[in-house]
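One chain of protein is taken out of this complex; the other chains stay put.
== chain A ==
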Amino acid sequence: MKPKVLLDKVGFWRATAVTGAALMLSIAPMTVSAVNIPTEVTDLGKDTYKKYCSPCHGEEGKGDGPLARSMLPKPRDFTRGAYKFRTTPSGSLPTDEDIYRTVSYGVPNSTMIPWDILTEEQRASVIPVLKSFSEAFEVRKPDAPVTVGLPLRPTERAIEEGKKIYEEKLECWKCHGVEGRGDGPSAAEQEDDFGFPIKPFDFTTGKFKGGNSAQDVYLRFTTGLNGTPMPSFAKELTDEQRWCLTYYVMSLVKPEGTKK
């Protein structure tokens, strides 16, 4: 059957409708494909949390499990609803996908491992359990994720521009150090919202906590890290400046062999 004949047979309107529907579906946000995140606390979620999460995060999500004492950075206290790695603006609650991402990929340089030993269903079932610990999820809703602009090319000029922002405009060196080793003058006195000491990130390690891609680094200083002294610079920088800073920060990574 020729395509033209087929079109006549099915009818023009039907074809448009099907194409339209397909387009609409592709626009709808589906970052976690095929993983169904439950909205209610399930028995599976409770069991998974008790078995795998509560040894560090505590039975009631206060970050006070039996293993927490020997850890630094401390396991997250879920009662405040402060989550570090998000795609939402500063202070906002995370989306379900953000939590799923952190559970799945873990946090480098900390004791949070990537929980890929669990099935996708198990990881997703934990999310409503975590949310049930904080009253913030009852009062507020997560804001819409920030828009990530079109990336610049990582040119010499962009890195140069980023260096200017790092050293003069935002004074990132005050905490993160001039060479990005996390040894700035204000570094020693930093503490998080729960009163535990916290170290500014050492960029030379190259293990970015929220992910190693340029977009991940871009999101970290656009959204800030809730519960830590790291602020959001969404108001201060234009989209272009943020990409410049991203590339500069990524250029501070030292290859393994050249370290002291």
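Criterion: a contact is a pair of C-beta atoms (placed from the backbone, for glycine too) under 8 Å apart; a residue touches a chain by one contact, two chains touch by 3 or more; residues count from 1.
Everything below uses one rule, namely that contacts and distances are computed from a predicted model.
K.L.:
Can you tell which of "Rhamnogalacturonan lyase domain-containing protein", "ABC transporter substrate-binding protein", "Sarcosine oxidase subunit gamma" or "Protocatechuate 4,5-dioxygenase alpha subunit" UniProt lists for the chain that's not drawn?
P.N.:
Of the names offered in "Rhamnogalacturonan lyase domain-containing protein", "ABC transporter substrate-binding protein", "Sarcosine oxidase subunit gamma" or "Protocatechuate 4,5-dioxygenase alpha subunit", the one UniProt assigns to the missing chain is "Rhamnogalacturonan lyase domain-containing protein".
K.L.:
Among A:53, A:159 or A:230, which one touches the chain that has been omitted from the display?
P.N.:
Answer from the full complex: A:230 touches the omitted chain.
K.L.:
Write down which of A:80, A:163 or A:254 is the residue touching the left-out chain.
P.N.:
The one listed residue touching the chain not shown is A:80.
K.L.:
Of the residues listed, A:14, A:51 or A:207, which one is in contact with the missing chain?
P.N.:
A:14
K.L.:
Over the whole complex, note the residues of chain A touching the chain we left out.
P.N.:
The missing chain touches chain A at positions 13-14, 17-18, 20-21, 24-25, 27-29, 80-82, 90-92, 134-136, 138-141, 143-144, 169-171, 174-175, 186, 189-190, 193, 224-226, 228-236.
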